[in-house]
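Shown here is a partial selection of chains from the complex, left in place.
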Amino acid sequence: MDNFTQSPDPAQAATEIGRFLIDVDMFPVFFMAHFCIACLMIREDSKDLGPKFQQNHPMASWVSSVLTSLAGVIVTNFLFGDAVVDIIKEDRLIIFVTVIWYLMNYGPFDLLYKVVRMPPVYIVMAMLQENLRVRCIFQALEQVGKAYPGAIFIVLLAGVVNGNGYGYLKIVERLIRGKWTPGSNDFLEVTYLTKSSVYASVAFMLQASRFLLISVEITYLTVVVLFMIFRLLMTVTPNKDPLLPLEMPICKI
Amino acid sequence: MDNFTQSPDPAQAATEIGRFLIDVDMFPVFFMAHFCIACLMIREDSKDLGPKFQQNHPMASWVSSVLTSLAGVIVTNFLFGDAVVDIIKEDRLIIFVTVIWYLMNYGPFDLLYKVVRMPPVYIVMAMLQENLRVRCIFQALEQVGKAYPGAIFIVLLAGVVNGNGYGYLKIVERLIRGKWTPGSNDFLEVTYLTKSSVYASVAFMLQASRFLLISVEITYLTVVVLFMIFRLLMTVTPNKDPLLPLEMPICKI
């Protein structure tokens, strides 16, 4: 009995953790982390547009922050013929983004901005964000897999767009802030975010079609752990693509 | 009796005028005014693209004029997942725009162009256009309010897009004419057209949810009168945002 409580079966424990991660409600903790990082990114990316961009152009700053926060859903809705605005009917999410956007840009003493930029806080939030990213990919594959059974390219596309929606919306989002960068996009320079989304989608698809003889919980947990490790590497080192050393011997996309 | 016919109840008279404005058919008079102003604007905005732009690029001029004339519906259809071309099935409207576009750009002696540019004619047309704008906002709120009951952000968005559709289509419309202006858009510089659409939408939403204890007719009439006064101010003075003095003491968007 003592033995049982102290060291349970690791495979069973992993399955339980994986099941927990699949089921846990993303709202509000994981969403908060994601929204904070998205709003922070917009503020940082607007610095070359003049000082106090957010004071002079609050509307553009808000629209950009909302688009960035919800990029995956918006690009998916666009590509799959749903109303682009469908996500906005979730008043709760919009109000939540708006509150975070407000505190991040105009909060007293710039408190939230300074806190989120502190490395330990940022790293925890980034870890939570990776969880949300895996969840988005996982759910997109499930939904699109039902709507288009057997169409592997379309299912793969759904996974990629949900794992890196902002990458494909960035050019429009920047245009809203008056920043036009036609010479770079996530097709020309395939980022880590795109590639990791592809690999995760392929793993989930192989598992679902029973090529991978492991449970969905273990697959999910493995993807989350790998995403978190790579994100940690990207945050603490200047390396922007931790997959590159692994891909180098095979090919360059 | 004499008294009754000479001075009827002003509240009742206002209600009747409001009801008339809600019900009157916008086709053809109000649409004509709107289309004339839209085609005039495209012609004026093309002057820096070389002399006789409309002679050298009739196709681009026509597509731009049609897009501008129908901007509200097109942006709404795009955002709400309807076919972007749905409005074009209204052959009557397209032929009507085309006739006005033709007369405005290639008419004998440039007659229509010169007439519409005459201040008194332009002002009357602008007043009619404001009526159409209020109607578009009002109808959009009704329709979207039914489709997404309780989703206030989405209803508000529908109102804004219908009140200032061109503001959000401008960047694409100009691109069709080979004019690329990435540094300015209606998010960066929030125009009077956007703000007035927001205020009108909020007023209609408050009235519909019975926060405003006045009839829909009076609300509609008030919005129309205010829109017409502000438009008049914008036309006869160089002031491009008559709301600014009213907003100054509170905040700047």
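Going by the order they are written in, the chains are A and B; count residues from 1 in each one.
Following the convention adopted for this analysis, contacts are C-beta pairs under 8 Å (C-beta built on N, C-alpha and C of every residue); 3 or more make two chains touch, one makes a residue touch a chain.
Because the structure is a prediction, the values reported are computed rather than measured.
The complete homomeric complex described by this structure file contains 3 copies, of which 2 appear in the displayed model.
Everything below uses one rule, namely that only the chains that are shown with their structure count from here on.
Chain centres here are Cα averages; for subunit A and subunit B they lie 39 Å apart. Residues of subunit B that touch subunit A in their complex: 78-82, 148, 150-154, 157, 171, 182-185, 187-190, 253. Residue ranges of subunit A in contact with subunit B, taken from their complex: 57-60, 63, 77, 81-86, 88-89, 91, 94, 175-180.
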